[in-house]
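All protein chains but one are shown in place.
Labels run A, B and C following the written order; every chain starts at residue 1.
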Amino acid sequence: MLHFENDYGEGAHPEILRRLAETNLVSQTGYGDDAYSVSAREKIRKAVGHPEADVYFISGGTQTNQLVISSMLRPYEGVVSAVTGHVNAHEAGAIESTGHKVLALPGKDGKLQAETLRAFLEAFYADDAHDHMVFPGMVYISYPTEYGTLYSKAELSALHGICKKYGMPLFVDGARLGYGLMSPGADLTLPELADLCDVFYIGGTKVGALLGEAVVFPKGDAPAHFFTMIKQRGALLAKGRVLGLQFDALFTDDLYFRISGDAVRQAGKLKKMLLEKGYELFLDSPTNQQFVVLPDEKAAELKEKVVYSFWEKPDENHTVVRFATSWATTDEKLEALRALL
Amino acid sequence: MLHFENDYGEGAHPEILRRLAETNLVSQTGYGDDAYSVSAREKIRKAVGHPEADVYFISGGTQTNQLVISSMLRPYEGVVSAVTGHVNAHEAGAIESTGHKVLALPGKDGKLQAETLRAFLEAFYADDAHDHMVFPGMVYISYPTEYGTLYSKAELSALHGICKKYGMPLFVDGARLGYGLMSPGADLTLPELADLCDVFYIGGTKVGALLGEAVVFPKGDAPAHFFTMIKQRGALLAKGRVLGLQFDALFTDDLYFRISGDAVRQAGKLKKMLLEKGYELFLDSPTNQQFVVLPDEKAAELKEKVVYSFWEKPDENHTVVRFATSWATTDEKLEALRALL
Amino acid sequence: MLHFENDYGEGAHPEILRRLAETNLVSQTGYGDDAYSVSAREKIRKAVGHPEADVYFISGGTQTNQLVISSMLRPYEGVVSAVTGHVNAHEAGAIESTGHKVLALPGKDGKLQAETLRAFLEAFYADDAHDHMVFPGMVYISYPTEYGTLYSKAELSALHGICKKYGMPLFVDGARLGYGLMSPGADLTLPELADLCDVFYIGGTKVGALLGEAVVFPKGDAPAHFFTMIKQRGALLAKGRVLGLQFDALFTDDLYFRISGDAVRQAGKLKKMLLEKGYELFLDSPTNQQFVVLPDEKAAELKEKVVYSFWEKPDENHTVVRFATSWATTDEKLEALRALL
Partner (left out) sequence: MLHFENDYGEGAHPEILRRLAETNLVSQTGYGDDAYSVSAREKIRKAVGHPEADVYFISGGTQTNQLVISSMLRPYEGVVSAVTGHVNAHEAGAIESTGHKVLALPGKDGKLQAETLRAFLEAFYADDAHDHMVFPGMVYISYPTEYGTLYSKAELSALHGICKKYGMPLFVDGARLGYGLMSPGADLTLPELADLCDVFYIGGTKVGALLGEAVVFPKGDAPAHFFTMIKQRGALLAKGRVLGLQFDALFTDDLYFRISGDAVRQAGKLKKMLLEKGYELFLDSPTNQQFVVLPDEKAAELKEKVVYSFWEKPDENHTVVRFATSWATTDEKLEALRALL
């Protein structure tokens, strides 16, 4: 079987495994004070262009979203998200389980439009009864989105401007951050992204690590006692070194960006291949996830030899499926797929 | 520096790293349905003597406690624990953050006595106003306890009997389970422990894994949709293989028990060494954690060359410190310590 | 000023005050075990045609919704509601504050359509990833709705049938229940409504009481220890008699239905008056709330002499306002309004 169903199907990038083996016997302090975590934080501060940044390592994305959002909201506040946002759709109520509503707004190709946000906020504060309602306390977006699409610098700036005006932090879910930044469709660098939000995370799990996400508060203004809240949410690893070391490896010699760039390039080839074979794209994704509309028979036929993700049924005779690439997507794998398309 | 401060200072047992490397490029399904997790579950079911058991892998201990307890209690219930229980003392309110009170009862050397539990329950139900109070909904104990001590089979049976009488599940936190089962002070096997409780977990993080705990419902009666609650608590790893594979390795050729037995034997040597040198033990632990009372000067002197855990100040001139052993505690390390004592 | 802004602007129906004065010096047990609460429960059981019903008195509607929903859902479940449902829109996140998501579906004139519910449930369970999502655990509707509209017996039966099929309780918010049941537009009796849902409440605050709502579990299957959950949510009054006595009065000699019927009749006159004067209704409400579209100048002019509720701006030149009637809406008041229209 050819595996294209996601970007977390294999273990870790070999360089990460090498570093784990190399450091295995060194004794280190627990809970994130180990030398590798210290070093990784320093490298990330440099990469994001904010020497004052606070950086924390968390084991998974849902956990990170839950932790960041619940620690930054007051009890009367909720988080604004596109309807398709991961926190609204696919985290089993992780945000609500901490007592906060997700204020879901319609989006476009997975993106929250500045105009939609502005109109919502104006209507909210214009409503006489708004103090009987959940206050919008922060804004959540993902980069790339759940549909592989990207905010332009102008779009992100517009959202950030509205957030500032209303005193709401802007949080960027970067579960696949690298695939966004290294995309030919991106007009943003990592430091620029850091400037245009209040908190974001650099996804590791889906970009070559065994597990791990790095939360970054660029201005160094993490919520008070964020460490204790990590512990309270069950998100503190005794062997914090496991996360720290992987991010240290990812931010050594640009490994994170090389992994991401390679995967995006392979996705580009895949997209070209799909178009050449006459398939219709569901939407135009410039990142490592490609969504294609297949006739049902073709989808069924492919299923015998390729593992892909079912996305949705756009009509009775077609199926939208997702193909994803990663550091493990070789040219051989792509050619094998081509033969089947 | 000599490291004796805990049992999670190094990476993983080399066999685990070997297996991670060996399987790294194999594509697997995410979220715990991978072949390694499937295999590990099967091996654990055999080891606990319950082919019908439900087994889940979670990344850390606090997370496991939070998840198990919050998914088994009804809103009007709390969890009974010894005052010294990890859930009461050192988890930053993880249980309360899910809406449940920890009903803390006095213990003895870290253990909850059956008599204490029985008296509490009788008084609770005898109180006319008990429906204005938090109902005791389950009982939490740790094996070994936070003080390295062990419940005997008789003690565990007594607790279990009371729990059954009152319809409360008994939950055993086994963050260091192996060190208990392989202790010369233990009169319990793993299947016997499984018979004497309703849910427990097999700690990996502190017994040779990079991270990971295996929750076991021996009777196969995990709460409905436990998977979704794992997701909701942010405890579901995309690369579930990372946990599954480690437990597969730990439960192949008795690795878990060999690691535990070795560490307990080294702790026995350490204890003998301490006694020979004339030091007083704070309490008599038969497991891999040893607590010793040091004169303050000796504690200060040792600190130059040995990393240990500060435990408490029993009086003005003495300090209780903890030494812990693990798979990484070699005879050389012990001899080096002997020279300093 | 003429008051038409809501149905809770005055104190209580005089008969309720009379009963409060009459019984004031009688000593009674606290927390709902008083003789008046006991009697009121019995009368309500008769009125709903379920001698086995469990009945509890709560001080307000949001509190009742929060309590019923949070006590009936499991942690992985949310409550389905129309977007316009009170629990979704105007309770400041009361449901989410207990850890549960409101699964908001589009409605029609404030009503949740059976077809919408069915389609949502089918899509949910057909989704491979549904165990990463919040499970629909119960359905919330209001009768009358927030727009004064009513479900027909057929509509309610359809919703109830779907709920039964999926094992979800159906909860009816009856903050204004009497105005629904006594409406000429209703084809449901109270016992029929009780048969077609799993739990509902009989609103007192908006139907003549000082405060108070009566939660009814028609089949006598209130969640275990519901009393303790009332206490936990801060919803237990020490002087439970205050609620019990009011419901005893309301369910003596059909007072509840007489109050409701009178208000609905006055609303009918008001509606007729509005139509005669050539105003356009925003929607056709058969209950005590009437929604009318006013030219902005007329709305401004009226505002000088009448207190009404602003509802929304349908376009640049018009305003939708709400007029509500209650036991305190006399013919004189209506005639005074007519003069101003």
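The definition used in the following text is that a contact is a pair of C-beta atoms (placed from the backbone, for glycine too) under 8 Å apart; a residue touches a chain by one contact, two chains touch by 3 or more.
Computed from a prediction, not measured in an experiment: that's the story for all the values here.
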Which of A:232, A:266 or A:288 touches the missing chain? It is A:232
Answer key for C:97, C:113 or C:183 versus the chain not shown reads C:97
Could you tell which one of C:237, C:255, C:274 or C:337 touches the chain left off the display? C:237
Can you list where subunit A touches the absent chain? 70-71, 74-76, 98-99, 131-133, 135, 224-225, 227-229, 231-232
Using the touch rule from the top, list residues of subunit B that touch the missing partner. 75-76, 78, 89-93, 96-102, 128-129, 131-134, 310
Where the unshown chain meets subunit C, residue by residue: 1, 3, 6, 8-12, 14, 17, 20-21, 23-30, 59-67, 91-94, 97-98, 205-206, 210-211, 228-229, 231-239, 241-242, 307, 328
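The rule is short, and it goes like this: only the chains that are shown with their structure count from here on.
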Subunit A and subunit C share one sequence, so how far apart are they rotationally when you fit their Cα atoms? Give it in degrees, rounded to a multiple of 5. 180
With chain centres defined as C-alpha means, what is the inter-centre distance between subunit B and subunit C in Å? 50
Taking the mean of the CA coordinates per chain, how far is subunit A from subunit C in Å? 42
Show the residues in subunit C shared as contacts by 2 or more other chains, in ascending order. 75-76, 98-99, 131-133
